[in-house]
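Please read the structure below before turning to the comments.
Every protein chain of the complex appears in place save one, which is left out.
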Amino acid sequence: MATTTGVYHTSYRADLALRHTRLEYVRLALALAVVAALPFYASPFWLHVLDQIGIAVIGAIGLNILVGYTGQISLGQGGFLAVGAYSAGVVATKSDLSPLVGVLVAVLVTAVVGAFFGLPALRLKGLYLAIATLASQQIIVWLIVHWDFLTGGVDAIVLEPATVFGWTPTGDFDWYWVIVGFAALATITATNLFRTGVGRAFVAIRDHDIAAEVIGLDPARYKVLAFAVSSAFVGLAGALTAYWTQILTWERFTLDVSILYLAMIIVGGLGSVAGSIYGAAFMIAIPAYLDQLSLRVSAESILATDLPAIKLLIFGLTIVLFLVFEPRGLARIWQRAKDYLRLWPFRY
Amino acid sequence: MDTFIQLTVAGLSNGAILALAALGFVLIYKASGVINFAQGQFLLIGAYVVWALTVDAGLHWALAVAGAIGVAIVLGLLVERVILRPLVGEPTISVIMVTIGLAQVLGALVQIIWGTEPRAFPEFIPDDVVTVGGARMGENRLWALGLVVLALVVFAVFFQRSRYGIAMRAVADDQQAALTMGISVRRTFALAWALAGVSAVVGGILIANLIGVSGEVSNIGLLVFPVVIVGGLDSVPGAVVGGAIIGLLTAYTGGYLGGGLDAVIPYVALVAILLVKPYGLFGEVRIERV
Partner (left out) sequence: MKLRIGAVALVLALTLVAGAQSRSTAPAIKIGAIFDRSGATSDVGVPYSDGVLAYIASVNSKGGVKGRKIQLLSQDTGYNVARSEAFYQQLRTSGIVAISGWATADTEAFKARVAADRLPYVSASYAESVANPSDTPYNFFIAPSYSQQMRIALKWISRQNPGQQVKVAVCYSDSPFGRSPLEDGKRYIESKRLPMSYDTQCAMRPGGTDFTAQLTRIRDSDYIIVQNTSAPASTLAKDAARLGMRARIVLLNWAADELFVTLAGAARAGAVGIQPFGTTALKVPGLKAPTQWLQSHGGGSIHRKGIHYVQGWYTTAVLIAAIRRVVAQNEDVNGPNIKTALETMPAIGTGGVTASIKFSKSYHAGQRGSRIFQVTRGRFRQIAPLTTP
């Protein structure tokens, strides 16, 4: 209940609600309206970028569940995306099952693989876990490149266009709705996850896992579960990548991709689903914008001749500057903006 | 048997180079607890600066190496001051990511300044073939081995006898206590990063000597992880032993099994060690206190 002196809740249900004030509902409606209207106004290039962002949102939410909410560092995102994508790819090319089955298989397989690679988390923390996941990333990619019979090795797997219930999404416009649908599903699932006991257990493990164990949470169970749940989201993102791009090569899933996703959730805000969305959009839109820019400047300018280096530089600088000046990311910046407006003319 | 000796020698000499690259990493971790994901780029910058000073500016190689060491020290100090100081106390993930971001920035700067064309490294390390116990290897590998042994001895003495070395160990053990004893933690960190810069220049020179001066020099940065995990993140002898083990494993796999397996075996070794002895062979076991 919003009053002039603040927001008060008079029931547990109200306390757990996702939105508390009318203003928040209005903002949500506006955001949804923008998301619905975007594909009609975007140029083909930006529509393609939006589709990429949509898939990245799902992956970023997954990673944030693991890293932001449960505090387990993972450098293996690229590898898990690969598992999801190649599972879907194998289902698509080696059987006639519906793409929905492919997606389901991808989600389940990736969750299992994620749980397996999460086992080191039971013994390792922080830095050691990060390095273990780095190793898992390299090993998974190597397996994909060398496991010819299953994956096509260094050659690409090419998928036929996906058809569900007689409808084949063709082109980025159709895919936008599919991707946004899944992204919305992922967002709602993740948000609700943290209203449940399981979600709270994850957060407890992040904050102080020894204390969590003392009060009766089984850290082993919840850590592995965190890896599994996170990987399920990532598997979904991987499967969508497979069906959308229709061409699967191992280069899509290298360490650079893992780093990109980590950058997304750090820039966006650890431990925040909205942050994952902002971070994904930010880290994909900026290089895309630079690409566009480079095509319009003269060929002599440094942007055109050194484009990859400039993109790399800006990528690195973004990470460093955010971490030095606003470690809690875009979500925090947005929160501060909202607070400023809400509390004005007071400072806090 | 012949093959075995050849592979052993090749593996050890590669391991020596890995150990030198890993040394800087260990120093930084030992002193400040920071994992430097930008170590590969430090090697890269070391190699490029030596090349630039020798070939572009025409300096004698000894001056070029000294110059590069100077640049590396300055870079190390800058990084410590500007980027890592503000992140003291932040969660591990943030510190890891900031060094990853730094790695990208440094790599990009090298590309922008010097371009991407591979170049031949100035030949001041002799490359004649030397036969050791029936195995052949280049003299530059012998240099690598020699330098590693030298580094091992120097650092052993440094950490046991020198005031600064002992101060570094104190800071690594307990910063608060070190501060109360009057040790300047800031200077210790700075020293660690400076020393890491020096070892990066040496490592970078050795690698560029083998494969030429190009962006590929920084790839060895990733192989440093298996080395330091196997050896122990905060142990200098560990880095040397780890380097030897990873070098030998890679050589034997590549030589006897082929098929590209040697690319993945360091990471398998890494995972294996983490499951069996997480702190590495020589690392200090961290006991977690509530």
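For the reader, a short list of remarks on this structure follows.
Letters are used for the chains, namely A and B, taken in the order the chains are written, and counting of residues starts over at 1 for each.
Keep in mind that, in the parts below, contacts are C-beta pairs under 8 Å (C-beta built on N, C-alpha and C of every residue); 3 or more make two chains touch, one makes a residue touch a chain.
Remember, predicted model here, so these are calculated numbers, not experimental data.
Shown as candidates are B:G70, B:P237 or B:G255; the residue that touches the absent chain is B:G255. Within the full complex, the residue among A:T245, A:S258 or A:S276 touching the omitted chain is A:T245. Interface note for the absent chain: among A:V7, A:V297 or A:L343, the touching residue is A:V297. Contact residues of chain A toward the unshown chain are 43-45, 48, 52, 145, 154-156, 158, 245, 247, 249, 251-252, 257, 288, 291-299, 301, 303, 307-309, 317-318, 321, 324-326. By the touch definition given at the top, chain B reaches the unshown chain through residues 3, 6-7, 10-11, 14, 17, 111, 115-118, 120, 123, 127, 129, 136-138, 207, 210-212, 214-216, 219-220, 250-256, 258-260, 262-263.
To be clear about the criterion, only the chains that are shown with their structure count from here on.
Touching chain B in their complex are the following residues of chain A: 67, 71, 73, 120, 123-128, 130-132, 134-136, 138-139, 142, 145-146, 210-211, 255, 259, 262-263, 266, 270, 302, 306, 308-313, 315-320, 323-324, 327. By the touch criterion given at the top, residues 35, 83, 86-87, 90-94, 96-98, 100-109, 111-112, 222, 225-226, 229, 233, 259-260, 263-264, 267-268, 270-271, 274-275, 278, 288, 290 of chain B touch chain A in their complex.
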